[in-house]
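Structure in structure tokens, see below.
One protein chain is absent from this view; the other protein chains keep their places.
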Amino acid sequence: MSSEQATMAPSGVIKPTEHRSSLLDRFLMQGGIVITFLIVAVVATALVEPRFLNRLNLINVMRNFALLLIPSLAQMLVMTAGGFDLSVGAVVAISSVVTAAVMLVGSGYFPDMEIAVILLSLVAAIGVGVLVGLTNAGLVASLSLSPFMVTLAMMSVLMGIALYFTQGIPIYGVAQSFITGVGRGQFLGLPIVLHVALIVLVACIVMQRFTALGRHIYAVGSDLRSARLSGVATGRTLAIAYVLAGILAALTGFLMTSRLGSGQSTIGGTLALETIAAAVIGGVSLRGGVGRAEHVALAALFLAVIANAMNLVQVDSKYQTLVLGAVLIVALAIDRLLLRKRQA
Amino acid sequence: MSTPSGTKAQSIGPLSGGAIKDMLLAARLPIAIVVTLVLFGLVEPRVLSLGNFRNIAIQASYLSIFAMAQTMVILTRGFDLSLGYTVSLVSVVASMAMVAMGGGDASILYGVGAGVLIAALIGLANGLLIAGIGINPLVTTLGMANIVMALSSTISGGFPVTGLPRGLTAEFAQGSLMSIPIPIWFAGLVYTLLFLTLKATKFGRSLYIIGANPRAAVAAGIRTLPVLVLAYTLCAVLAALGALLLTARTGSGEPNLGGNLTLEAIAAAVVGGVRLSGGEGGVGAALLGALFITVLSNGMNLVQIDGYLQQICLGVIIIVSLIVNRDVARR
């Protein structure tokens, strides 16, 4: 770049086609940045605040991690397919409202069939997720509108609906067994929500690596035109990605409802930012085609750990948003600068 | 018959159905504004009163300033998602500065200075991150939005800042010059300045070229970094101007002032026909878009439609206008 360099003699000849895959390269490719971030965060938190390693605290971290991981995987699916989903938080909110409402009404009709009612509310929430996913996909894929604008508008619509029906007031009266069994329940000493999140994670990893759908999602996100010419059903692939994202967001809303014990239209406000941060820190490319579920999981864990650390040292929750915004920008800046260095 | 003139080859004569359709499409926004007014007027006659028109004009002048600010970066294929929270922060910071300087009418200048300065810094940071380091504008400004939001709510403690100079509200919100309310003067001034900037400066021309094809702009010797940084800074400073006017109207520094403004400003620009793909559109489009959105929300308020339903409407209108504008561009 500098003028001194420009007048220097070339130092040895390198073949233009030679692909230099250095150690740094591999480190970066395998999620090196996330792992480093995570280790530093865990060690630093444990040193500064030993309460971090408390069993109860760790379980709390795990729960938060699980509830961030599922929507982050949703965001990842859409982003690897070349899109963007700002409506993730709004879907969580509306599905939380739907879960609680269905449960409230359902238990009125069938007071003795608690489990059936809980399942019914899950089906209803997921139905909402599917509907939103289909609408997003229809507008993005069939009408080729900007995914950013579509999901931004969708966010406004969904938040409006959720708030209109609840007027911002939480819906109480969900089944007690739902709260104790799912949201606060444990299995093998670990939170149920963590088990659910890990199952979703494994399903995503398998889907990305071992199925044609996984490949097609990468292909569509990397180069839509080439994918279409190669015989990939691009519209259908995009639709599946958005619908899966909608389902995962709805699942998050269902689980959050059981955690909070009420249906709330105000949850999920910063979730769009948090999931995008998790995806980006986990190496998901904003241009699509690149990103792995396991790296996103590490990034979500990292974010859950720093949020917990800030709680432990009693940082105002408003500053947590600030830190999140800063972390997102710094992570992207590092990524860009390293990329430049690598291309050099 | 095939003519080499290209796009117009299909239309047959100057006054054919196609030409009329073209004219209607070009004037679709003014028509939509009139139709909306009339429809609401049928339900609620107050909509069509002179006093309400004055109200609409004042309300639209605030929104149009934000929409025009947003347009300056959308023209470069960019976006500013931090605009709304910048408005909040400016309102809080400017108010605190005025209070700190005694709260007299002379302190207004300090408030303006502090507000514009903090906005300029935010815009500068956005511009440098986007154009200097090359981070995606959506994510940069999304991250910045959260930083700015956190700052405005912590600095203010979440409470409105009161004790502002009396002259602020009296002059800049309720005052008028030649019987035209001051906010309308400001909107007109911003429109005129931006219109001239886009038409008659190298900076304005560069914005369009960069937005239409950034690589071609570089190859043509246009220095993109300063142009983009200036665009984001200008956007933020204009947002600060709007924030100061809104603060004058509310009479206090409000940490929640700009919550919905990002979406509304983008909506106004998009509805007006500013192309998200960059390089097409102008501040006039943003102005019309802002007017349409204001007419709509004013009408809904007067016929007492729930505020949350209005939010739904806003989302639907964005999507509809995206579809309409896409089809117009395809013709």
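Per-chain numbering from 1; labels A and B assigned in written order.
The criterion applied here is as follows: a contact is a pair of C-beta atoms (placed from the backbone, for glycine too) under 8 Å apart; a residue touches a chain by one contact, two chains touch by 3 or more.
Here is the rule we go by: contacts and distances are computed from a predicted model.
S.K.: Unshown chain, UniProt name, "PAP2 superfamily protein", "Sugar ABC transporter ATP-binding protein", "Polyketide cyclase / dehydrase and lipid transport" or "NAD(P)H-dependent oxidoreductase subunit E"?
M.R.: Result for the unshown chain: "Sugar ABC transporter ATP-binding protein".
S.K.: Using the document's definition of touch, tell me which of B:D105, B:E171 or B:E280 contacts the absent chain.
M.R.: Hidden-chain contact among the options goes to B:E280.
S.K.: Touching the hidden chain in the complete assembly: which of B:A100, B:A200 or B:V303 does that?
M.R.: Residue touching the absent chain, from the options given: B:A200.
S.K.: May I ask which residue of A:F52, A:F148 or A:Y218 touches the chain that does not appear here?
M.R.: Of all options in A:F52, A:F148 or A:Y218, contact with the hidden chain holds for A:Y218.
S.K.: Using the document's definition of touch, tell me which of A:L38, A:V102 or A:A227 contacts the absent chain.
M.R.: A:A227
S.K.: Touching the hidden chain in the full complex, which residues of subunit B are there? Just list them.
M.R.: Interface with the chain not displayed, on the subunit B side: 2-7, 9-10, 199-206, 208-209, 212-213, 215-223, 275, 277-280.
S.K.: Using the touch rule from the top, list residues of subunit A that touch the missing partner.
M.R.: Within subunit A, the residues that touch the unshown chain are 1-3, 5-11, 13-17, 19, 210-212, 215-216, 218-219, 221-223, 225-232, 289-290, 343-344.
The rule is simple: only the chains that are shown with their structure count from here on.
S.K.: Quick one: which bits of subunit B touch subunit A in the complex? Just the residue numbers, please.
M.R.: 79, 129, 133-136, 138-140, 142-147, 149-151, 153-154, 263, 266-267, 270, 276, 306, 308-316, 318-319, 322-323, 326
S.K.: Hey, which residues of subunit A end up touching subunit B in the complex?
M.R.: Residues in contact with subunit B: 84, 139, 143-146, 148-150, 152-161, 163-164, 167, 270, 272-273, 276-277, 280, 286, 316, 318-322, 324-326, 328-329, 332-333, 336-337.
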